[in-house]
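One protein chain is absent from this view; the other protein chains keep their places.
So, subunit A:
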Amino acid sequence: MAIEFKHVSYTYQAGTPFEQQALDDISVKIKDGSFTALVGHTGSGKSTFIQHLNGLLKPTAGEIHINGQLITPQTKNKELDDLRHQVGILFQFSENQLFEETVLKDIAFAPKNFGKSESEAEDLARAKAKLVGIDDQLLERSPFELSGGQMRRVALAGILAMEPQILVLDEPLIGLDPVGKRETMRIFKQLHENEKMTILIVTHNMDDVADYADQVIALERGKLIAAQSKQEFFSDPQWLYQHHLGLPRAAEFAAQLMQKGMQWDGLPLNVDELARQLVTKLK
């Protein structure tokens, strides 16, 4: 079992007038090698949730098991180094974390921190830069001369250079153009399929959930409201609307046709599936 949360709660600034409970009694499991989508409204606790995955935050109650490591409220920061190494988190607007003089140095920053030698780290950096599609000639440039999309890729390469087993992505597509979005998702899919990485992605885009994820975790006001396969998750449009979550566009269209009397063998979640079912129905 890769990741398991057992009755995890987290309260910001406990014991002050600014106290705020962000996570409330969350119990959930995420399997090794799965591609999980984390969805929920703004302020539902998604960002707090993912910061628990590598010990940036420790639960104020409950316990977390990640790859055999146990995190409780009493866990010391020193014990978390190893975990940080195994779990790579790409934060929102990750291009903001770049700081080195050259792209290569920035990508090599994390492996160097985790004890790789200078040359090992640079080799890793080159390999990961290639993986995310950064041209060799960009490696000696300053990261601040790149476009937003390129900077995002540099940041991603910087996380991948840690060679994590679990990759956590906090809304990695915000602000990218359609081509950039497709390209980035393709990279994640490759990492999942070729390198057998466990991937957890925070997103608001239900199309991406339908296209890439195999299970969905949904949060609402710090509480877990769903943890199931995407087919189950999208099976009840009514429930989704009630919780201010949406359907993928293809499913939305199918749901509207359903109201007009159309019958589906399970709501189609993407355009291909929609087209296939439509063709058979219309024959």
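In this text, contacts are C-beta pairs under 8 Å (C-beta built on N, C-alpha and C of every residue); 3 or more make two chains touch, one makes a residue touch a chain; residues count from 1.
Note that contacts and distances are computed from a predicted model.
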Checklist entry - Unshown chain, UniProt name, "Energy-coupling factor transporter transmembrane protein EcfT", "tRNA 2-thiouridine synthesizing protein E", "Ferredoxin--NADP+ reductase" or "Protocatechuate 3,4-dioxygenase subunit alpha"? => result "Energy-coupling factor transporter transmembrane protein EcfT"
Checklist entry - Of A:I3, A:L23 or A:L98, which residue touches the hidden chain? => result A:L98
Checklist outcome for this item: Contacting the left-out chain: of A:V8, A:I89 or A:L274, that is A:I89
Checklist outcome for this item: Contact with the hidden chain, among A:T36, A:N54, A:Q165 or A:Q277, goes to A:N54
Next on the checklist: Among A:L23, A:I64 or A:A110, which one touches the chain that has been omitted from the display?
Outcome noted: A:A110
Checklist entry - Please identify, in ascending order, the residues of subunit A that touch the omitted chain? => result 13, 16-18, 51, 54, 56, 77, 81, 84-85, 88-89, 91-92, 94, 96-99, 109-110, 113-114, 144, 158-159, 162
